[in-house]
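The complex appears here without one of its protein chains, the remainder shown in place.
Then we have subunit A:
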Amino acid sequence: MVKMTQDGVRETDSKRVKVYILEDNEWKDTGTGFCVGKVGEIDVLTPVVGVRDEEPGSLAAYLVVNDEGSPDKTLLWSKLEGNIEYQRQEETLIVWKDLSGQDIALSFEESTGCDALCDFIIQIQQTTETNISLIAVRSNDDGMGSVHEIITGPVNLPSNEMEQDEKSLMDALKIFNENMAFEYLRTGTIDFVLKSAYLLTLIHIFENAESKHRLRELLLLSNIVKTLTLYNHRDVLEQMVDDEHIVGIVGILEYDTEFPLSKANHRDYLLQAGPHFKEVVPLKSEEIKTIMKKTYRLQFLKDVVLVRFLDDHTFSMISDVILDSQNCIIDFIQTEPFLQRVMSLFEIDTEMEKKRDGVRMLHQCVQITKNLEHAEKSRFFKALVRAGLFKIFDFAFSMETDSGIRILATDMVISIIEHDILLINTVQNEHLHQTGLMDQGQRQSDGTLTLAQSSASSDISLLSILSQILIADKNMGLKEQVVQALNTLLHPEGCMGIDSDYNEPGNMDIIMGSDDQPSNGSGENPVMNNLSLQMKEYFNNFYTQVAPILFGPLMKSGQNNSDEDILLIYLVKLVSFVAAEHSRLVSREFILEHNILANISKLIASPHILQLQLTAVRCLKGIVSLNDDIYHKHMISNNLYQPIFDLLRRNLHNDNMANSCLLDFFKTIASQSLRAKELCSGESMNFILLNKHLVENFREDLMAVSCVPFAQEMIRINDTEEEPHNWEISRNKKTTKDVVKRTFSEVSESLGSSTEVKEEEVTSTFKKAMEKLAAAPAPKSIGKDFLGNGT
């Protein structure tokens, strides 16, 4: 028996199978036997239905089943021909209708048997009988309906003729749409597009159609290209943006069925009007230039040309390609001496505009790292700092006068410190260690040293420069950015370092843990101790050297004019921030010593803008919520709340933001006082005392607040307060931990029935709100008190 045919199709092994035919709508079992797929000369004796166009003697493929009982008896002799569609149903069935119209089914004993015959059908389809097809049919997971998938079959392809008319383009569009539905057809279509230079054909037809103003053809072409993008194939997409295709492709996409009367101007933009590729220092690699252009063009495609059309899949595919290219670019910049050459622009006497372009370029580098992975980012930022990033800051913050460039430089600082606050200083530090320049004297710099000269993790020159910009610069955008940078630089958690390159995970806890917990063994880690010391020094330096300048405007009493109001808003917010986040001991000492809260309290008055007045109220509210004895005493004894009630009087009958801000303040005090009473704990004594102070001094004002119950609540809480000695007793009896949370009404009852507030006046939602607040943890003293260790 001939095993191999001239086409290289191998005859299959025989597989046990049952043969069925459909008669009168019923499947009839015609016997069991062994099935082979075989290729042989056309048997003239075989009955042939339909047209026979083969020459006798030519080869044809058959599915043949011989009876297992009597091998001479042929149960089935069926030719693979014409456009027969074979269906593989589930694992073991092959079903088809032959050209005579007879429905035939083969039921295999084993799925491997079915596999073998299906492979045979696929081979035949791909060699001699290209019009037959094999479809897999599986029932859905839910058992309802079925899923069809083409395994093999003819792929209908569009014409690749250079001259085409509306009809053939319409056909092409139809074919592309149809072929998209099945993976098999998609693959075939993509193969065709890539291997037969189909895009160039389209561009040729396009140029022709455009010169003859054939709008309908132009719109069809545009739809064809758009449909091709939805195939979501990387190679096709990359071909679209290469030098040979890009102009033609975006030209085609200038036409849009949605806007048939207008045309975009993508080609103009790319060729003339738009940005040209700039080289600040010459790029020596053509390859990288190509990648850069590709990246830009893909972005243009994604953001402009196709922006209204892309589905999520294609969008993310394009984004992925862009990301890969960006990775290449960032890699290139680091490995070549490229970065050094850019940095050298800032050393020599380069013309100003060249330096500015250098800043712009580096800013763009930093921008594209936004999408990179953490480690990649770290690597790049370190390379930047090592190459001398600080020269750029020196340029931007001293020589440069253009706000735009300074904003870009600040933006870079923000990106880097938000990524890893320690990175800049640590890399500088490592550099100085290497060259043995670690000099204590330099670190004590008063700001006259340039950044590039300064050193060490405890270095505060960046803080100092930024602070001076905030205070002195007139540009609002720059101020806005500087505040963000300061917030990041002053964030103690950030300062503890997240970058695992420097620290083991969990170091934060070790540093946060205070010296009075020696049992955890943290003291044995010299690196961490060193870091912890540096952090202490860093913040101490901030409070001794930078803070007096930064907060200067808040340290003068009553001399602020309203021109400074915007700056004061930033500063007051910063005070709220450092009071809440920094070591209580250090920040509080600074804030109280310089009388900052009293000055903030004075801002709650005209002529300051209302935004500032309310920022000041919120700052005081934030300090109150810290539940800090010393702050509370300070604010009560200095009567810092007076301006808040002046503000209340001015806004008592206005339903506006000032009014709401004050109501919220009263809500906080009422709920915290209530909580304190409920717990009978000293922890919240501050609020009881504050409540007492406010009710005693401003009872009339509180009485006047009628639209919400909180102010009356404050009065009621105060008026029903027990005698102080009872407090002491109850405090001994109960501790915070064993108090079970109770509802507001229960608490109210327990506070005595003498209350004048009727139960009905307190709405159920208010009760709920109170419950919520009571259930919330009390504002705890800051756990991250690492600067105040051991106190």
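Keep in mind that, in the parts below, contacts are C-beta pairs under 8 Å (C-beta built on N, C-alpha and C of every residue); 3 or more make two chains touch, one makes a residue touch a chain; residues count from 1.
In this text, contacts and distances are computed from a predicted model.
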Hidden chain of the complex, named as in its UniProt record, picked from "NADPH-dependent diflavin oxidoreductase 1", "AP complex subunit beta", "mannose-1-phosphate guanylyltransferase" or "Serine/threonine-protein phosphatase": "Serine/threonine-protein phosphatase"
Selected residue (touches chain absent from view) among A:Asp171, A:Asp473, A:Asp646 or A:Asp664: A:Asp664
Hidden-chain contact residue, picked from the options A:Leu610, A:Ile630, A:Leu652 or A:Met685: A:Leu610
Identified contact with the non-displayed chain, of A:Trp27, A:Trp77, A:Phe192 or A:Tyr269: A:Tyr269
Which residue of A:Val64, A:Ala116, A:Val155 or A:Val280 touches the chain not shown here: A:Val280
Contacting the left-out chain in the complete assembly, out of A:Ala116, A:Ile132, A:Leu228 or A:Ile407: A:Ile407
Residue numbers in subunit A that touch the chain omitted from display: 256, 259, 261-262, 264, 269, 274-275, 277-280, 292, 295-296, 299-300, 303-304, 307-309, 329, 357, 360-361, 364-365, 367-368, 404, 407-408, 411, 476-477, 480-481, 484, 566, 609-611, 614, 618, 654-661, 663-665, 667, 707-708, 710, 763-766, 768-769
